[in-house]
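With one protein chain held back, the other chains of the complex are shown just where they sit.
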Amino acid sequence: MSAPTPAASAPSSSLIPTLPGPSYTDPVIFSEEQEKIFESRWFAAARSAEIDGTGAFRTVDVGRENVVLVRGRDRRLRAFLNVCRHRGARVCMQETGVVKRNLQCGYHAWTYGLDGKLVAAPNLTSMPDVDRAAYGLVPVHLREWLGYAWVCVADEPPSFEETVVGAVAERLGSVEAIEGWDVENLEVGRRIGYDVHANWKLIIENFMECYHCATIHPELTEVLPEFADGYAAQYFVGHGAAFAEEAAGFTVDGGAGLTAIPGVGEDHDRKYYAITVNPQVFINLVPDHVIFHRMYPVAPDRTRVECDWLYLPEVVRSGRDLDRSVELFHRVNQQDFDACERCQLAASSRAYAGGGVLVPSEHHIGAFHTWVTEQLQG
Amino acid sequence: MSAPTPAASAPSSSLIPTLPGPSYTDPVIFSEEQEKIFESRWFAAARSAEIDGTGAFRTVDVGRENVVLVRGRDRRLRAFLNVCRHRGARVCMQETGVVKRNLQCGYHAWTYGLDGKLVAAPNLTSMPDVDRAAYGLVPVHLREWLGYAWVCVADEPPSFEETVVGAVAERLGSVEAIEGWDVENLEVGRRIGYDVHANWKLIIENFMECYHCATIHPELTEVLPEFADGYAAQYFVGHGAAFAEEAAGFTVDGGAGLTAIPGVGEDHDRKYYAITVNPQVFINLVPDHVIFHRMYPVAPDRTRVECDWLYLPEVVRSGRDLDRSVELFHRVNQQDFDACERCQLAASSRAYAGGGVLVPSEHHIGAFHTWVTEQLQG
Partner (left out) sequence: MSAPTPAASAPSSSLIPTLPGPSYTDPVIFSEEQEKIFESRWFAAARSAEIDGTGAFRTVDVGRENVVLVRGRDRRLRAFLNVCRHRGARVCMQETGVVKRNLQCGYHAWTYGLDGKLVAAPNLTSMPDVDRAAYGLVPVHLREWLGYAWVCVADEPPSFEETVVGAVAERLGSVEAIEGWDVENLEVGRRIGYDVHANWKLIIENFMECYHCATIHPELTEVLPEFADGYAAQYFVGHGAAFAEEAAGFTVDGGAGLTAIPGVGEDHDRKYYAITVNPQVFINLVPDHVIFHRMYPVAPDRTRVECDWLYLPEVVRSGRDLDRSVELFHRVNQQDFDACERCQLAASSRAYAGGGVLVPSEHHIGAFHTWVTEQLQG
């Protein structure tokens, strides 16, 4: 019994193949992706401003690791594997909190400074041969950019400039292009979490193309008419999708948005930009806000997505109604994730064993597939 | 540590061995059964009359595939793998419904005729090199018999005449024997679904023998006294179990049944016939109705069973009370499935590692075991 593999056997210049079906369902492949992608690349773990003040901490899953991010007395943010070096208990059990001076394991009271160093343990003074420096919390690489703390749990992280900043620059034409949004100083106006029953790659593929926009995004194509033609903003370097003439702002009903971010230049006004930072972040730019997605892969067929809507601080603090602004992309998210779940359902079919096909306006997804394949081979 | 294996080591002529325990618990064996049995044989997927009128469709799991059955403009029923040929989304998300003209994928609007052909897709006209015939829905073999749509998701199905019709003929002595029931034109009076925590083979083995009838089926042996002796109707070719003299019909209290089916000959009157069509169907014949079981294996230790009670159309439409008629075999089902679940619980024990034994009135189950073994070797 042979599975039909049209993509592989009968390609045309219009259609190029996708990844094969098992790539989206095989637990062994997923485990390799956790190791070689999510635990090897930079991962946007938390909004820096939400870990505010000495001793403030936040714990977050990165691949299959749990990481604690904590702010030191020197106001610096640091990250550590959330594992006691003594008997391996999880040190910080809460998702967020504040400690006074130290991180103390709740099992045997081994105590670590906010810089991760082992500073005390019961009877430690009677063990003079113990090298306290060697038994500090295992440090995790951390960089802050766009107001987020990006971590890498690998021993040797790839270049942040190339893999994160470079992804933004490649998409927008230059890294300077994003500076006008001053993303670092915006504030979270709304955060919505989604539990998506689909492989993380389906979510990226979906975000990269707009061939589906006419079918599933009526509100979005109303505001961004060119999306109805199927060409995603991401298809052309530096290109932003223009708002419809009748749209006053990027809102669910085309009504006016919130206060525009002052630094956004005229050439970016009334435009929408979308950026993918592999493997886990989407950034959406419109004149008055930024939508920032982070993905947390949980299983071959399960991904948690956390989405932040970022506005000017004065907008958030004014208490102005954000509902129509948030609602537009919240609907887009729901529509997209529903579509991804439809694909997950069929990924195990023999009809998809050899994968599907990409039409011309989706061909750039092929580069993502190549990137995934290269990571797993590396 | 050696497991006791009496069946293998100390056979007697009265006792012959069953399949070994892992056959009922091993996920690898179950996966092979899905591929080489449920995805390779004819599978009763749906009652044809329930997919009524042009554009009516029904989706159903067959092994690990999801199949859509849809009625065309030519009134013919066709079946397809329910997977879009573009990016692999599930095309029909509902279990049942009606479309106007086409099956359209809800992701990118690729559109298929009711005959499965690709008829439209956004921008398809700008892709002249795409062979629309090559990108139709993947067809699934379909045959209609006894009022059911039987499908086979394999590329090359076995002979329907040999494996389905032949199973009925072999049991009844001839295929003509079932014609009197005119099963195709009966109507579903009741349908009950069961979620059984047992391997599908335990359910077949149970259905094939009546050595258990005296122990667990008080109502059934009241109506069919010979079952109390332990010999199943299936043991003898062409044999039907006679109703008790005091039983007016095949009902839970022995009261009168419904209107007899006109074509059932006198030689079949007041008799019960049982037929197994491997791997998934049981057919029970009594003068006034037919009970039709379909099994859907879900996991090594889990099987969904759907059971239809079929009566003359005028009986169903008259609104007559079917409760006492349905209740008899509904109780038999519950009693049987409870017994199968008891076996599943112990199948992983070292006491069953080498399997159990079949007594003489169960020896015909050995042929089923041989059949299963042959399918997996094939």
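Think of it as A and B in the order they're written, each chain with its own count starting at 1.
Going forward, a residue touches a chain if its C-beta (ideal position, glycine included) is under 8 Å from a C-beta of that chain, and two chains touch if they have at least 3 such contacts.
Given the structure is predicted, the values throughout are model-derived calculations rather than measurements.
Considering the full assembly, B:L15 is the residue among B:L15, B:A56 or B:V188 that touches the omitted chain.
When the missing chain is restored to the complex, the residue among A:I51, A:V83, A:L142 or A:A247 that touches it is A:V83.
Among B:V237, B:A346 or B:A367, only B:A346 touches the chain left out of the display. For chain A, the residues touching the chain absent from view are 35, 39-40, 64-66, 81-90, 93, 106-109, 121-123, 126-127, 129-131, 134-135, 138, 153-156. Against the chain not shown here, chain B presents residues 1-2, 4, 6, 10, 12-15, 18, 21, 205, 211-212, 214-216, 230, 339, 342-343, 345-352, 355-361.
Keep this in mind: only the chains that are shown with their structure count from here on.
With each centre defined as the average position of its C-alpha atoms, the distance from chain A to chain B rounds to 47 Å.
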